[in-house]
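Shown here: the complex without one of its protein chains, the others still in place.
Chain naming follows the written order as A, B and C, and within any one chain the residues start at number 1.
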Amino acid sequence: MSKELRIGLIGCGFMGRTHSNAYNRLQNFFPDLKTKAVLKAACARNKDSVEAFAKQWGYESTETDWKKLIARDDIDAVDICTPNDTHAEIAIASAKAGKMILCEKPLSRTLAEGEEMVKVIEKAGVKNTVWYNYRRVPAVTLAKKIIDSGKLGKIFHYRANFLQDWTISPDVPQGGAGTWRLDVGAAGSGVTGDLLAHCIDTAMWLNGGIKDVSAMTETFIKERVHHDSRKKQKVGIDDACIFHCHFDNGSLGLFESTRYARGHKALYTLEINGEHASIRWDLHDMNRLEYFDHRDESVVRGWRSIHVTDGDQPYMDKWWVPGLIIGYEHSFIHQAADFFKSLETNKPCNPTFKDALQTQKVCEMVIESANTRSWKDTGVDW
Amino acid sequence: MSKELRIGLIGCGFMGRTHSNAYNRLQNFFPDLKTKAVLKAACARNKDSVEAFAKQWGYESTETDWKKLIARDDIDAVDICTPNDTHAEIAIASAKAGKMILCEKPLSRTLAEGEEMVKVIEKAGVKNTVWYNYRRVPAVTLAKKIIDSGKLGKIFHYRANFLQDWTISPDVPQGGAGTWRLDVGAAGSGVTGDLLAHCIDTAMWLNGGIKDVSAMTETFIKERVHHDSRKKQKVGIDDACIFHCHFDNGSLGLFESTRYARGHKALYTLEINGEHASIRWDLHDMNRLEYFDHRDESVVRGWRSIHVTDGDQPYMDKWWVPGLIIGYEHSFIHQAADFFKSLETNKPCNPTFKDALQTQKVCEMVIESANTRSWKDTGVDW
Amino acid sequence: MSKELRIGLIGCGFMGRTHSNAYNRLQNFFPDLKTKAVLKAACARNKDSVEAFAKQWGYESTETDWKKLIARDDIDAVDICTPNDTHAEIAIASAKAGKMILCEKPLSRTLAEGEEMVKVIEKAGVKNTVWYNYRRVPAVTLAKKIIDSGKLGKIFHYRANFLQDWTISPDVPQGGAGTWRLDVGAAGSGVTGDLLAHCIDTAMWLNGGIKDVSAMTETFIKERVHHDSRKKQKVGIDDACIFHCHFDNGSLGLFESTRYARGHKALYTLEINGEHASIRWDLHDMNRLEYFDHRDESVVRGWRSIHVTDGDQPYMDKWWVPGLIIGYEHSFIHQAADFFKSLETNKPCNPTFKDALQTQKVCEMVIESANTRSWKDTGVDW
Partner (left out) sequence: MSKELRIGLIGCGFMGRTHSNAYNRLQNFFPDLKTKAVLKAACARNKDSVEAFAKQWGYESTETDWKKLIARDDIDAVDICTPNDTHAEIAIASAKAGKMILCEKPLSRTLAEGEEMVKVIEKAGVKNTVWYNYRRVPAVTLAKKIIDSGKLGKIFHYRANFLQDWTISPDVPQGGAGTWRLDVGAAGSGVTGDLLAHCIDTAMWLNGGIKDVSAMTETFIKERVHHDSRKKQKVGIDDACIFHCHFDNGSLGLFESTRYARGHKALYTLEINGEHASIRWDLHDMNRLEYFDHRDESVVRGWRSIHVTDGDQPYMDKWWVPGLIIGYEHSFIHQAADFFKSLETNKPCNPTFKDALQTQKVCEMVIESANTRSWKDTGVDW
């Protein structure tokens, strides 16, 4: 008889959809999991919305107050999909209630919030994970395997950027559904917490800790109408952020993110250069991994474009046949599957809150570095 | 109160999985559909297999004899996912039983089979569709819209190929699960019915009827062990097929398919060249459409790489946000959604059996042309 | 003391420029050649034009009658850059005068012309070559080396196309400078002799003889103003040509050429698929060769994009440093250098007239096949 994991999801926006989809796919694509996902309750402030959401995604019940959801006995795990300003409060309450926690990234708005969260979660000893979903794109997971195999040799460089162009118009408001990411109160920061956090999480997973940073940020549009006040208010977020850094292994890092790069919808690219080999990846063509190996015979040496769709490549035995790609949403399905598997193995499901806290440290020091125009040590413990 | 469409699925292989997944996604991604998919029964000859399949995909019951499934009163629609040699018999029986039919492509092994199928289905007046799923890849659907808008002007050329490399080893058997496509008895033909049929369907949908063809085929490996007899037998399928043709609109067509193109897993590409503009697409990067418009200002004119992930592009309002891709399986979800929508509008869901029969005509004449080393009129009525 | 090769060049158009440039570069980039190119005379019918040309390119003298040029004692080699309709006459006269001959491709308008040319040249025993320049693009030469090394194993497929879009407008005339290629009298054929001849030459060099062909041709614009008569006349050339074929080694060939492929300026691409490995090349990015080797470790296997700019790759030790590309014109410089080197080694400089005659056979049978809608044996002796 299979066990059940009864999930209560809080927040029914974009991420609420990706997580709900992930749970719904497990039975179909990971039938060997010993634990079954049960979508017990969905929670959002608006009653009509949450009921429509619950119907669409198959939740058994709804709540409009997250505290009630957490108080329920029939919830084993809380999935936090709300804007960043409520992550800490919900996570801490969930931990104290003994619930497992799956939290959307970034962990928190600030390092202080994150530290408090980790302290409480660790004390509570509840299972936890943070949805840095890009680790589970098969091509990225494959990159991790290649790097861990030692194929690259000593690492010299790591670079990543995450470029978008959706806030160029001054008419985009701050605050409210879809645009809370422009409201510093809700989001904590701009591209740093939203986009660079992904790049930093992947980077440290692939290449180890980031030791120190030197950053610059910019807010191109200084005032925007706020959704709540309907008035123009000062914009508090960073529209763009660039930083360079040292990794613990001596390699140099270079990171950039912006929402003002016309032509790029969600261009997350990463590259790592080692003594013997290099790797590149690009979210827009996320099923491909580029790999260069200097040890190939010289006259036929070149960047290999690996179409990561074969059964011997990470996660791909679960899907279709070679040549047939998967999409963005699958990264969440893979993380959900890994979380469920971690219930069986009793191992942590990376990245844990503690792992995500390290990314928070880098983000905080990046902003601090930009504000003070100086290098900052991150204090990352990887 | 929403209506239900009770589905009985026959054949639990690769296509059984893609169709089952499609039905399962409708509620999540097309919540406005007025009819709900109910997975009533799955059917396959092996009892253990079909039960495991039913559990994995959520079918309420199982059958091991497809005739029993068709005889059931609680089945509204039959989905045929079996090898090609049973399409005709099952479809005809289903039509006679008054069931709607969703049939995997190709429609049939031979033109004669297909003609019989269409005759019976039309007489029965049952709703029907054939799973030429690539029409519903958003980039391909967008190509259709662009072409229909007249942007290309007079068409001069259409070319497509479908290249694979999975049968190069002489050790691949013919017959049996996974390799029935090499057995001419089960498949009817080789790459012509399996791969070129896709190319032909898309081509006629985009560019109109194919009038005449001149073809060549080749069977590189003449004998392979048969799964059933365990003995080496003559291979009856075409390993590769190339043909050129005239379309009704006066443009020239060029088609190629093979399973011996080392390095290509499932490279379906198409290109259409018009007087003013051209379009290209490639299944390996299926979320991109390339578009060239000669009317662009000359010094900044070039092929545009369109990342088809925006909400105003076909089907993409159902999914994520700009820049985030979908995968192969989504083409089936879209066709299932269109089929369900067609129940509301009472319009046919293309391609119907009658449409698919036209592709069958081309396939038959391609094989005939290759065998006789001569041009053949197709008799296509588009 | 170095020897001299005194060149008389006939025809001062596009090809006259590429050849003249080639001779001028030898001293700079191939300083080890023992024979020095001396630009003795340029010949064209218009006196002003040829004098301007001679000044621009450094020819010592001019002629307006090619027969006078051939009659001169101070000419060792005749370079034929005229439209196709004069190749035979000039080449035959040159051979009879004992001159070496470098002839622009295609060898001739018709097979009969070509056969006569070869007969006379062989009898005369004069050194000769035909400017199928793409063999000397370093990436293509590298492809030849890879294929000859056996890395590909048994060959299954060869495909090539040459796509242009410069004659789509009905206002392009036939005949005259720049547009003589549309005049069947001057050119002999359309895309077949102009573009497919290149594809065929490279194909047979890389993959051996073409045994039989099945072709179709089309003339999209039936009448165009003729440059000479200033009147609309029937167009006699093929605007587009497609053929498939068998190679002597059992592989299948597929060729297409057109001047109606909107968006393609001069897209010559080729691909060859073998049992173990495949190769692709594209003239638009001519310094890259794509190579796929199935023997690479499976999880990191992919098409390699080889930037052919290293000193150990063909011809590249003569140029710059890794990463810095060369252009179209360099293919002619390489052929000129190889011709000069062949004077030292006393070996033929491929492709000779006899080699080029084989391409002529294929072209002739392609046109014949299209005209008769039937397969044709080529009679190629490779």
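The working rule: a contact is a pair of C-beta atoms (placed from the backbone, for glycine too) under 8 Å apart; a residue touches a chain by one contact, two chains touch by 3 or more.
Fair warning: this is a prediction, and the values are worked out from it, not measured in the lab.
Peer 1: Quick one: which of A:I75, A:A160, A:C199 or A:A277 touches the chain that's been left out?
Peer 2: Looking across A:I75, A:A160, A:C199 or A:A277, the contact with the absent chain belongs to A:A277.
Peer 1: Taking the entire complex into account, which one of C:K68, C:K265, C:K347 or C:R373 touches the absent chain?
Peer 2: Selected residue, touching the omitted chain: C:K265.
Peer 1: If the hidden chain were put back, which of C:Q164, C:T179, C:T217 or C:S278 would touch it?
Peer 2: Here the residue in touch with the unshown chain is C:Q164.
Peer 1: Which one, C:E51, C:E329 or C:E368, makes contact with the chain that was left out?
Peer 2: Final answer for the missing-chain contact: C:E329.
Peer 1: Pick out the residues on chain A that sit against the missing chain.
Peer 2: Residue positions of chain A that touch the missing chain: 152, 156-157, 159, 163, 165, 168, 214, 216, 218, 220, 240, 242-244, 246, 252, 254, 256, 258, 260-264, 273-278, 292, 294, 303, 373-375.
Peer 1: Determine and list the chain B residues touching the chain excluded from the picture.
Peer 2: On the side of chain B, residues 142, 145-146, 288-291, 293, 296, 298-307, 310, 312-313 touch the unshown chain.
Peer 1: On chain C, where is the contact patch with the chain that was removed from view?
Peer 2: Considering the whole complex, chain C reaches the absent chain at 14, 18, 20-21, 24, 27-28, 31, 52, 55-58, 164, 166, 264-267, 283-286, 288, 307, 309-310, 319-330.
In the analysis below, only the chains that are shown with their structure count from here on.
Peer 1: Return the chain label for which the distance between chain Cα mean and whole-protein Cα mean is smallest.
Peer 2: Chain nearest the overall C-alpha centroid, as shown: B.
Peer 1: Same residues or different residues: which describes how chain A and chain C meet, taking over half shared numbers as same?
Peer 2: same
Peer 1: Distance between chain A and chain C based on Cα centroids, please, to the nearest Å.
Peer 2: Chain centroid spacing, chain A to chain C, equals 55 Å.
Peer 1: Among all residues of chain B, which ones touch two or more of the remaining chains?
Peer 2: Expected reply: 264.
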